[in-house]
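Here it is, the structure, as C-alpha cells.
Here the complex is missing a single protein chain, while all its other protein chains stay put.
Think of it as A and B in the order they're written, each chain with its own count starting at 1.
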Amino acid sequence: MKKLSLNALNRFFGEIAEKQTLIAPIERAGQVDFGVWSESETVRLDVLKTVKSAKGAFFPQVEDMVRFHMQGKNIEINPSEVMNEDFVIFGVRACDARSFDLLDRVFLSDPVDPFYAARRAHGTVVTLACNEPEETCFCSNFGIDAAEPAGDVSAWIVGEELYLRANTEKGETLIKDLEDAAEDAAEETKKAIRAVTEQLPFASLNLEGFDGEHLMEKFNDPAWAELSRACLGCGTCTFVCPTCQCYDVRDFDSGNGIQRYRCWDSCMFSDFTLMAHGTNRPTQVERFRQRFMHKLVYFPSNNDGLYSCVGCGRCLSKCPQGLNIVKVIKALGGDK
Amino acid sequence: MSVNQEWTPNIVAFCCNWCSYAGADLAGSGRMNYPANVKIIRIPCSCRLNPLFVLRAFQRGADGVILCGCHPGDCHYSTGNYYARRRMTMLFSMLDYLGIERGRTRVEWVSAAEGAKFAATMNDFVKTITDLGENKKLEDLRCKK
Partner (left out) sequence: MQEMIKERVLTLINEGAADRVLAWETGEFFYDRTPKFFDKNNVNDLKYDSFCGANVTKYLIAEMPKEGKTIVLVKPCDSYSLNQLCTEHRVNREKVYALGVGCRGKIDVEKLRTMGIKGITAITEEGDTLTVSTLYGEKKVARKDALLDKCLCCKGKEHKGVDEVIGDSEETSVGDKFEMVAKLEAMTPDERFEFWRGELSKCIRCNACRNVCPACSCIKCVFDNPKSGVDNKAAADDFEENMFHIIRAYHVAGRCTDCGECSRVCPQGIPLHLLNRKMIKDINELYGDYQAGAEIGQRHPLTDYTLSDDEPSVVHERGGANA
C-alpha cells in the first residue's frame, strides 16, 4: 500500500501527465465527465457518478476507422491508426471497472477488435472506492464491492489521504515512487462503505428467472408493453451506460472522399439495425425489450451467467421519464 | 486544399431562378467583372432556401453564403421572398447568437435587370469575406483533409 496526501494529488497528476495522457473526472460547463487532465482543469473526485461512464476511454463514442481519399480516378485508402501511446484513467468506480471486463468479453473475443484491444493494452486503470454511495447504486447485486474496486491500482480516500494499492505490474510501475503505507490503512473506510451499501434501497434485487432457460417466458411477458409505454425512444440510458456496446459503422461523404467511422448506437432508436426490408423491432415495445433482455437474459446466457449490468444507477438518475432497469427487474424478476 | 497556397474565399450564392439568376446572366453577358470564387446555385425561389443548405455550404467549405432573390413585392410567386426574409433573419440571428461572424451571411435583392448590382454585390461580399478570413467557427475539418 502506498499513500499520497490529497493536497499533493495535483503534483502527482502533473508527474503522470508528463509521460502519458491522464484521463480523470473533470468538471466542464457544470458537468463532470472523464476528460483529459491538464493543470487548468478541475478534478472532481467527490462526484460519484460522471454523466457518461468510463467506457469512452476504451470505446469512444466516435472513432475513425478508415479514410478513402479520391483524386481523379485514384482512390487512396488510409486506415486509421490504433492507439499507440500509454494513458492512465484515474478515478474509475468499482461498477465502471467491472464494465471493462464485460466489454472485454465482447471486443476481445474472436474476432478481436484492434481499436479496443490497443486501448486496453495501453491503458492503466486507477480505481477509487465509493465513500458515499448514492440511493441509485445497486452494484452489490452483481457481486461488485464498492469498497474493493478492481483495476491496475485501487485507491481509497481516507480523511485527507489517498491510499493506493497496485494490483498489477502496470499499476506497480505507476505508483512505485509514492510513500509506503500500512496495508490495512483503508480498512475502516471499507467497513463504512459496506455498511452504507447494505442499506441502499436496491441492495438486494431478486434476479431469479433472468437466465437462458426462461428466455421465451421473459420475452413474451405481457408486462413489456406497459413498461415501455412512456419510453421516449431517446438514447440517454444507452449512452450513459457503462456496458452498452452496440455501435454503427457509418460513412461520411466529405466531398473529396469518405470518412468511415463507428459511433455508439442505441437499440432505443428507430433506425437501430435497420435493414433494406425495414426493421424487426417496429415499435418502442420491442426496442425497450431488446435493451433489457440483452442485459439480463441474452448476455448472461452467452457469458457464464454474467449480467451485462453493473448497477451503476446512471439510467436511474438520467432517464427523463423515470424508466430504468430496476423497474424491469422488479416487474419481471423473482419478486414479480 | 493546401495551406501553402494563398487563401481565397469560397463563396456560395443561392440565386432565385426568376430575378437574381437572370441578373447574374446579365452581368455575365455584359462582361462585368466579379470574382470566380463565387459559386452560384440556382433555386426556384429565394424561399426554397432551406436553412440546412446554408449550414451544409459552410460544412463543405464555404466561407460566406449569400442569398439573392427578387425584390420584395416582385416575387414570381408573389410572396416567397417575404417568407425568405423572415426565415433568413431568424437564421442569421441564430448564427450570430452562436458567435459566428455576422458578415458571413447576407441577403441581397437583385432583379433580372440589375446585372451591375449583381456584380457589385458579389465584389463587395467577396471583399467582406476576404477581410473576415477563413471560416473557422463553422467548418467541418473532415471536408478539408
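By definition in this document, a contact is a pair of C-beta atoms (placed from the backbone, for glycine too) under 8 Å apart; a residue touches a chain by one contact, two chains touch by 3 or more.
In this text, all values refer to a predicted model and were calculated from it rather than measured experimentally.
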Option touching the unshown chain, where A:4, A:144, A:316 or A:332 are the choices: A:316
Contact partner of the left-out chain, one of A:48, A:164, A:296 or A:312: A:48
Residues from chain A at the interface with the omitted partner, ascending: 28-31, 33, 46, 48, 51-52, 61-62, 132-136, 196, 199-202, 229-230, 232-236, 238-240, 248, 250, 252, 259, 261, 263-266, 269-271, 316-324, 326-327, 330
Hidden partner interface residues of chain B, rising order: 51-52, 55-56, 58-59, 72-73, 79, 82-83, 85-103, 105-107, 137-142
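Please note the rule applied: only the chains that are shown with their structure count from here on.
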Centre-of-Cα separation between chain B and chain A, whole angstrom: 46
Residue ranges of chain A touching chain B (in the complex, touch as defined): 67, 69, 252, 254-257, 259
Residues of chain B that touch chain A when the two form their complex: 60-61, 140, 142-143, 145
